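For this view, one protein chain was removed and the others were kept in their places.
When the chains are written out, they are named A, B and C in that same order, and each has its own residue count from 1.
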Amino acid sequence: MTTPLEIIDSNDPVAVPWRVALVRPDSRPEVRESEERYVMTFPHLIVREIILFQLVVIGLSLAAILFDAPLESIANPLETPNPAKAPWYFLGLQELLHYFPPVVAGVLLPALVVIALVVIPYARINLESAPLWATPSRWKTPALAATLLALLALFGIFGCWPIVIPTAILGVAVFAARFETRFLSRITLPEWIMTWFVVIAVVLTVIGTFFRGPGWSWVWPWE
Amino acid sequence: MLELDETLDDSGETRRDFFTRIGVGACAVAAVGSGVLTLDYLEPKVLFEPSTTFVAGSPRDFTDGVVRFNREKKAYVIGGPTGVYALSAVCTHLGCITRFKSDERVIACPCHGSRFDLDGGVVHGPAPRPLPWLDVAEDANGNLVVDTGIVIPRGKVFRP
Amino acid sequence: MTAFEWARNTSVYRSIIRHGVLPTNRNRSLIIFENLFLHVHPVKVRERSLRFTHTYWLGGITLASTLILVATGVLLMFYYHPSVPQAYRDMKELQYVVDDGVFLRNLHRWAAHLMVIAAFLHLLRVFYHRAYRPPRQFNWVVGVVLLIVTLLLSYTGYLLPWDQLAFWGVSVGTNMAREAPLIGERMRFFLLGGNVVSENALLRFYVLHCVVLPVALLLLVSVHIWRVRKDGGVQGPPEEGARRRAQGADRDVAETPSAPRPLRPAP
Partner (left out) sequence: MSLQRLFAVSSVVFLAVLAFTPAKNALRPYRSIQREFRRVGAARAPSAKAAQQYAARPIAIQQIWLPDLDNRVDRCTTCHLGAADAAMAGAPEPFRMHPPTFHTPRDFARFGCTSCHAGEGLATDRADAHGTSPDSTSPILPASFMEAGCGRCHAGDSVADAPSLSRGRTLMETSNCHACHAVRGHEDFRADAPPLDTIALKTGGEWLRRWLANPKAVDANATMPNFQLGRDDLAALSHYLFSREAAPELQRAVAAAAAEPAGDKVRGKTLFAASRCISCHTVDGKGNGSAPELGKIASRATRGWLIAFIRDPHAFNPRTRMPQYSFADADVRDVVAYFEDELRDFDAPANILEPLRVNQTLAEKGATLFRSAGCFACHTEVKEGERFGPDLYGIGDRKATSLDFGRRADLQRTLPAWLAAKITAPRSFADGLKMPTFAFDDEQKRDIVTALLAIPAAPVPAAYRSAPPVQASIVPAGPIGELVSRYRCLSCHQIGGRGGDISTAPLTIEGSKVNRDWLVKYLGVPYSIRPILPERMPILKIPKDDAARLADAIEMLYVDPNVPTDPFAARPASDRDAAEGERLYTTFGCRACHIIGKSGGYYGPPLSDTHTRLKTGWVFRFLQNPQRWRADVRCPNYGMTDTDALRITAYLDTLVERKEAAQ
């Protein structure tokens, strides 16, 4: 009676592009059955989808009943409202324009973001799911520190504190993750980067939307 | 009808069915209702259209045989032996604007040669129907008011 | 119900709805794959993919708001003239004269915002679940493009009311575009159909908003959804796979149909 061969069990499509099982002559190949439970799409999924749709409509209808879409006086090219704001999802960019030369803020950075997003699935680093500090190596700390300082310096030069501050905080968190064992330590490098991007995007958009008054000066929302 | 298997509901058959019916019923009502509302939404509540009426002048101007053409409202106002009446100037054949030929005392269509007499009747030509008569009334100042929107039976002459 | 039963027995009904009424799995399968719109679904789905935390239904929410936007948008087009100053006048007409006009306009507006937010969150969800990994790389790219199209739709729609908000919002936005080296100025010129935001710009934004971009969006969405199905359904958090492997469950066979299903050979 021979024990079944140990099967290399990896879910990483790069490490194991094809599912291969080595079978020694003296053993019987055996594949464990999937314990995955399947249910009929109709009604289980369909009903949920219907409910989801209904909930979305309900939510939006309530919003539509309670809050009217803004409508100001008719467009007048001679009378510029101060500040003139773009739609909220571009206010992050407009906030950037406040710190960087237009070419950088209006073109370079957005283009970089889009490119970065597109290439994500093709970059090897994104496919490995190893947490940042799982494989400690000599160059990792200095490299990270250097990058971090470089970023801080770059944005610092332009005085773009809405980016500098979150960057600094996240930077601290990155190194904190090294000693923390529960949550932070599981975060991979791509996740760190994406989180950094999201935080900055949100911060900039929120500032642009709520904290900017005449002449793009800082105002408090309640003023 | 929508019915779910046991994995979704531990309760009895009937209540499950009951809830399902409510749901489907509500959805059905909502669907029909939205249809009705859409129609209501699409129905124009105000119109931006020029009025169909025009003032033709005093009845005294329309002695027997007088024919006046209102280009803008596409109508003839005609003085008959017994009174005044108005004709649409739109040919009943293919909708060209007819012209009044004073020398022959006929209304002729330039497109396909239909010809009408001054009562609107078809003299000859492809026109299938006589020219419709239009409503004529008198306003407060005693002027004739023609409403091209209202068609009246032939021969209903306005007597001031 | 008898009326329903009678209707169900007519040959007309049967010609349209082919599956029977009994809750048999056969009928339920038929419901799915006999229906053009439902057949993007497999007949059976993994139960865990129905869990809220699996996808947070974010893609679904985005799609739902898209459908709402199409419906309300088409209705609004009935009362809209892309001309100055009639465009603004039409907003007032919707408010004061047209029954439910305000409601539809609000619905359209808020649905647009929801769509942008939901799409962005959807992108984040997919990223943090690492659901972009092979074979889903291309679908991720499609998704990114969809997000951009969504933003463009929202932005082109922003001008249509022709009020101060719209006019200056678009002026500011297009001035950003102007900064792009070389092409920026031309791009803006073509987008606005002139050097300033004018009636031309309004018309162009209108056509983009109501024809070009929606068509692009719907095509891309179909590709997106079709790909989801082809790539083995929605991909949940990666932990699941790991946990199941830990307890010796399957190897995400269903998730990568490109891999040959291992067969049990005869002893």
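Methods note: a residue touches a chain if its C-beta (ideal position, glycine included) is under 8 Å from a C-beta of that chain, and two chains touch if they have at least 3 such contacts.
What you are looking at is a predicted structure, and each value in this text was computed from that prediction instead of being measured.
The absent chain, not drawn in this view, touches the displayed chains A, B, C throughout the complex. Only one of B:I22, B:A137 or B:V151 touches the chain withheld from this view, namely B:I22. From the set C:H39, C:R89, C:R178 or C:R227, the residue in touch with the chain omitted from the display is C:R89, counting the whole complex.
The chain that is not drawn here is touched, among residues B:L37, B:V67, B:C96 or B:V157, by B:L37.
Residue positions on chain B in contact with the hidden chain: 2, 4, 8-11, 16, 19-20, 22-27, 29-30, 33-34, 37, 40, 45-46, 48, in rising order.
Seen from chain A, the chain kept out of the figure touches residues 43-44, 47-48, 50-51, 54-55, 57-58, 61-62, 64-65, 73-74.
The set of chain C residues touching the chain not shown comprises 89, 92-93, 96-97, 99-100, 103.
Everything below uses one rule, namely that only the chains that are shown with their structure count from here on.
Centre-to-centre, using mean CA coordinates, chain B is 44 Å away from chain C. For the pair chain A and chain C, the distance between C-alpha centroids works out to 20 Å.
Remark: chain A and chain B have CA centroids separated by 61 Å (rounded to whole angstrom). Across the assembly, chain B contributes 3-5 as residues in contact with two or more other chains.
The multi-chain contact residues of chain C, meaning those touching 2 or more other chains, do not exist; every residue touches at most one other chain. Across the complex, chain C is touched by residues 9, 11, 13, 18-19, 21, 28-29, 31-46, 48-49, 52-53, 56-57, 59-61, 63-65, 67-77, 79-81, 84-90, 93-94, 97, 102-103, 105-107, 114, 117-118, 120-122, 126-127, 129, 190-191, 194, 198 of chain A. Looking at the complex, you find that chain C touches chain A at residues 25, 28-29, 31-32, 38, 41-48, 50, 57, 60-61, 64-65, 67-68, 84-85, 88, 91, 95, 102-103, 105-111, 113-114, 116, 123-124, 127-128, 130, 132-134, 136-138, 140-141, 144, 148, 151, 154-155, 158, 161-169, 171-173, 176-177, 179-181, 184, 196-197, 238, 241-242, 244-245, 248-254, 256, 259-260, 262, 264-265, 267.
Per the touch definition, chain C reaches chain B in the complex via residues 4, 21, 23, 75, 78, 93, 97-101, 104.
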